[in-house]
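Working notes for the structure below.
One protein chain is absent from this view; the other protein chains keep their places.
Letters A and B mark the chains in the order given here, with residues in each chain numbered from 1 onward.
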Amino acid sequence: MTTSTTPRQGTGSVPDSAGPPPPVRRRRSWGDRLIALWGVLVLLFLFAPILVIIVYSFNDGRLLIAWNEFGFEPYRALLERPAIRSAVTVSLQVAVLSGLLATFLGTMAGVAMARRPGRWTWWFMGLLLLVSVTPEIVDAVSLLPWMVFLGQDAGLAVFDNGIVRLVVGHSLFSTAVVSYIVRARLIGIDESLEEASADLYAPPVRTFRKVTVPLAMPAVLAGFLLSFTLSLDNTIVSAFVQVSGSTPWPVYVLSALRSGLRPEIAAMSTVMLVLTLLALALVGVVLKRSGDSATDIARTMGGG
Amino acid sequence: MPDTATLAAPETRSPAPPPAAGGNQRLRMPRFALALPAWGWLLVFFVVPIGTIVWFSFGYKPGLFGTHANDVLSFDRYREAFSPTFFTTFTNTLWVGVAGTAICLLIGMPAAYWMAVKAPPRLRGLLIALVMVPYWTNFLVRTIGWQVILAPEGWLSNLLQSLHLTGGPLDLLYTRTAVLIGVVYNYLPLMVLPLFVAFDRVGEPLREASKDLGAGRLRTFTRVTLPLARPGIIAGTVLVFIPLMGDYVTATVLGGARGNMVGQLVASQFQTAQNWALGSAMAVVLILVIAATVGVMALVAWLVSLPIRARHRLVIEEAS
Partner (left out) sequence: MTRPERPLSILAHSSAVPRIRAEVTRRNLLALAAAAGGTGLLAACGDGSSGGASSNPSAVPSETPSQIATGGPLESELSMYSWGDYDAPEVLEAFQKDNDIKMTIDSFGSNEEMISKLVAAKGTSGYDIVVPTGPFIPQMVQNELLAPINHDLIPNLEYMDPQFLGQTWDPDNNYSICKAWGTTGFVYDTTKIDRELTTWSDFLDAAMNEASGKTSLLDDPHEVTGAYFWANGIDWNTTEQADLDAAEEFIVGQLAPHISAFDSYPGGQAIPQSTQVLMQAWNGDARIGIMESDDPDKWKWVLGAPTTELWMDNWAIAAGAPHPEAAHAFINFVLTPENQLLNVDYIGYHTGAKDIEQQATDEGFEMLDLVFFTPEQLATMEAGELNDNQQRTVDIWNKAKAAAGA
C-alpha cells in the first residue's frame, strides 16, 4: 500500500478521485461487490451440472435422466459391473503413459527452443502451430486409416494394440502444449546458471540434468498435469482409434449415450471427482509445505 | 570435479573456453538435436496422416463398400463441400464459434479479474482449483448434466414456471441457445485461466502507480491493466476458439439437429457414409476456415490498434 503523505498530484491534471474519503470507499466497495458477485455466480455456473450429476448418482432407476427414487444401487452396480471399472482403468493407464511421453518429448523440445534457438525454431514452431490449429476431428479421421495401415499393411502389429493407439493419439497435442509451456518458462530465465555450470566443467548432459531441468521443473510438472487432464478427457480421437477391449472412459460414456445412460455413469463420475478433490487437497498441502504458491503453478501453466 | 571450494579462488581456475552466447561450444550435436524426437514423433503421427487426408480429398468414392480411390484426381469433392446445404453448416459453425468465444470472453473477464485482483490473496489458489475442478469431470458427463438441467420436465423448468419467469415448460433443449450454453460452459475454464494469469502478471504495483498518478479505477483498467493483459486475452481467445470450432459432441448432445457442426459432417462422412474423399475435403476446408478466421481476427486487432497507438504515441525528444 502507498505510504505517501503528500496529496495526490497528477502531472498537471485534476485528480479524478478527489473528494472526501467516505464516498470513495462506498463506491469502491459497490463495484468490488458486484465483481465478487459475478465471480461467485460464474463458479456456481461451473459447478451446476456437477452438482446435478452428484445428485443423480443416487438415482435408483434404469435411466440416469429419469429420477426414480433415492438409493445406493448405482454404487452397488459399480462394484458388480466390471465394464465401467475397466474403462476407467484404461483411461488412467493411457493418461499416465501419454502424459509421460508428451512431457518427455515436449520438455526436450522446449529446452532446445529456449536455449538453442536458430532458424530451425521457426519451422518447429510452425509445426506446433499446425498441431494447435487442427481440430480434433481432423486428427481423429486421419489417424485411424494411418494406424490401420501401419498395423495391417505395414505389418507393425504393435499398432493394433488399443493402448498403443490411444497413447499415440493423445500424445500429439500434449507434446505441443508441453513444448510451449517449457519454452515460455525457460525463456524468462537467463542462461547464467547454465553457463556457470559449464564453466565448472560439467558435461552438457549433467548441466541439462542438474541445472536446466530443475529450473524448468514447474513448467514440466504443469505440462504433465495438463497432458494428463487432456488425455483423460480426450473423446473424439479416442472414439475413432480405439480397439474394443481397451475402451477408454469417455468413449464408454459416448457409447452409453445411445443406449440410454445408466445412473452408474454418474456414480463413477462422482467417485472420480472425489478422488480428484483428494488429490488436489494433497497437492495443496504439499505445495504449502514447499512454499510454492498455487499462483505460480497456474502462472506457469498459463505460459510463464 | 571442482567443488565449491575452488569458487573462492577464481585465479587458480584453468582457462576454460568461454561459453558462446546461446550454447555450449563443447556440444557437437546440432542445435535442434534435443527437439528431434518430438519433431519426428509429430511428423510421423501428425503431419503424415494429415498429408494422406489432403491426398484423399482429391479422390472420389469408388463404390458402395469402397472408401476412397485416387486414380482420378479432381477438385470435385471441394465443390461438393461448398454446395449450399453443406455451406450453411460451415457458416453455422463459424457463428457458434465466434459467438461462443465472445460470450466466454465477456463472462470470463470479470471473473478472472476478480480472482486475480480483488479476491483475498490467500483464497486465490483455492479459486483456481475450483475453476479447474469441473474440468476434471468427464466432458460428456458434464454436458449430460446440462441436459438434465435443461429438461422440459426437470426441476429448473418447474422452478422457472412456478416463479412465472417462463410461460410453459423450459424449451431450451435442442435449440441453438442450448448449444451456446453447452460450449460456453465447456470452454470457460480455458478462457478464465489465461486471463487470470494475465491479470495477475500486471501486478499490484503498476495499478497503484497508475492510481497515484491520478487515474480512476476505470481508466486504470482500460489504460494499464487491459493492454498489459493483452497476451493473455489473445491466448484465451485462441485457446477457446479453435477447439470450439472442431467440437461437435456438445452440440449434438444439447442441440440435436440444430447442433449440426462441421465436425459432425466430417465424422459422419467417415463413420457412416464411408466417403473418405468427401470427408477429407471437408476436413481440409475446416482447417482453412479456422486458420483464416484466426488470421482475420489478428488482422482486425492489429488494424484497430493502429489509430489507438498513433494517438497515444509518446514523442520523446532528444535532450539538447
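Keep in mind that, in the parts below, a contact is a pair of C-beta atoms (placed from the backbone, for glycine too) under 8 Å apart; a residue touches a chain by one contact, two chains touch by 3 or more.
Note that the structure is a prediction, hence the values are computed from the model and not measured.
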Just name the one of A:G99, A:P117, A:P135 or A:G162 that touches the chain not displayed here. A:G162
Which residue from B:S57, B:N92, B:T137 or B:T220 sits in contact with the chain not drawn here? B:N92
Given B:G216, B:P231 or B:G256, the one touching the chain that is not displayed: B:G256
The missing chain sits against chain B at residues 40, 43-44, 47-48, 51-52, 55, 59, 61-71, 85-86, 88-89, 92, 147, 151-154, 169, 173-175, 255-261, 264-265, 268-274, 276
Missing-chain contacts on chain A, rising order, are 62-63, 65-66, 80, 82-83, 86, 144-145, 148-156, 160, 162, 243-247, 255, 258-261
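Methods note: only the chains that are shown with their structure count from here on.
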Between chain A and chain B, what is the separation of their C-alpha centroids in Å? 13
As the complex stands, chain A meets chain B at residues 1-2, 4, 8-11, 13-17, 28, 31-32, 35-36, 38-39, 42-43, 45-50, 52-53, 56, 64-65, 104-106, 108-109, 111-113, 115-118, 120-121, 124, 127, 130-146, 168, 171-172, 175-176, 179, 191, 194-195, 198-204, 207, 229, 232-233, 235-236, 240, 249-250, 253-254, 257, 261, 265-266, 269, 272-273, 276-277, 280, 284, 287, 293-295, 298-299, 301-303
How about chain B: which of its residues touch chain A in the complex? 1-2, 16, 19, 22-24, 26-27, 31-35, 37-39, 41-43, 45-50, 52-53, 107-108, 110-111, 113-115, 118-119, 124-131, 133-149, 151, 185, 188-189, 192-194, 196-198, 200-201, 208, 211-217, 219, 232, 235, 238, 242-243, 245-249, 253, 263, 266-267, 270, 276, 279-280, 283, 286-287, 290-291, 294
